[in-house]
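A single protein chain has been omitted; all remaining protein chains appear in their positions.
Presenting subunit A:
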Amino acid sequence: MKEKPTKAKKKGRTIRAFKRDISLWLFCVPGVILTFIFSYIPMYGVQIAFRRFNATAGITKSPWVGMYYFERFFNSPYFASTIKNTLILSLYGLVVSFPIPIILALMLNSFRHKRYRKVIQTVTYAPNFISTVVMCGMIILFLSPSVGVINHVLEAIGIPAVNFMAKKAYWRHIYVWTGVWQSTGWSSVIYFAALAGISPELHEAAKVDGATKLQLIRHIDLPLIMPTATILLIMNCGSILSVGFEKAFLLQNNLNASVSEIISTYVYKVGLINNDMSYSSAIGLFNTIVNMVMLIIVNTISDKLSGNSLW
């Protein structure tokens, strides 16, 4: 086998390997077929963004209109507003919800009462498992101007009731901070796991040299969880324009629509409520492409600066 492999030999080897692994290949068949149908065929179908879709003609027979729908989106008043809303919501969310789980994990890690720590962890993880619908139902009930508990408390201390959901100035804060409430505990798990992997000798050595707990965190814990944090940051940046549909849609009403209309809710409304399928696909495709470009840019920057990269 030492001589240079010829093409025929290579091919033969591939076939032999395939024959040897035939059952492993078969194991992959169900997943590959289903993923092909539900992920790859839609990728092919995304060409309706460049065609005037006609249900009776089908995808490939619909007339080609090129960039028409993209231009329509770029020229529509919704272009600036949905992108602005999505970006603000996403960046605000990132700035707030990225560091808080790290802080929580660092505090929990240096916390001495093990039992109490367990209680805090169990309770803070729990909201993550509440469904988006229930979460938004709770938000609306709690903030209700007539029966909401928050307004009752405000009234008790002499502040008049506020209809929070109707005030667009509050909407983004409500969206982001309830997100913090729901996901901080669970997001801290991964950092907590990374911290648990730090060798205790490092801490011992620093303690002997007279380091305070704050110094241990600053000079040992923080640098060691940076790679984990960077990877998560890159992943978050890759989805900067894909703020989840579910929560924004549920918290939306006519009074706050000017700040809560984001790309994904707009795609849903244009496509399935107004039935303008080509236009909706064009907006969706634009969104996907921006996300991919963002991911590549952030990943390249991170790779250059810190050597942490997704691939």
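Criterion: contacts are C-beta pairs under 8 Å (C-beta built on N, C-alpha and C of every residue); 3 or more make two chains touch, one makes a residue touch a chain; residues count from 1.
Going forward, contacts and distances are computed from a predicted model.
A single chain of the complex does not appear, and UniProt lists its protein name as "Carbohydrate ABC transporter permease", one of "FAD binding domain-containing protein", "Cell shape-determining protein MreC", "Ferredoxin" or "Carbohydrate ABC transporter permease".
Only one of the listed residues, A:57, A:95 or A:149, touches the absent chain: A:149.
Within the full complex, the residue among A:30, A:200 or A:307 touching the omitted chain is A:30. In the complete complex, the residue from A:80, A:95, A:123 or A:255 that touches the missing chain is A:123.
Across A:9, A:84, A:173 or A:213, the single residue that touches the chain missing here is A:213.
Counting the whole complex, the residues of subunit A in touch with the unshown chain are 14, 17-18, 20-21, 23-28, 30-32, 34-35, 37-46, 48, 59, 104, 107-108, 110-113, 116, 119-120, 122-127, 129-134, 136-138, 140-142, 146-147, 149, 151-153, 155-156, 181, 185, 189-190, 193-194, 210, 212-214, 228, 238, 245-246, 250, 267-268, 271-272, 277, 280-281, 284-285, 287-288, 291-292, 295.
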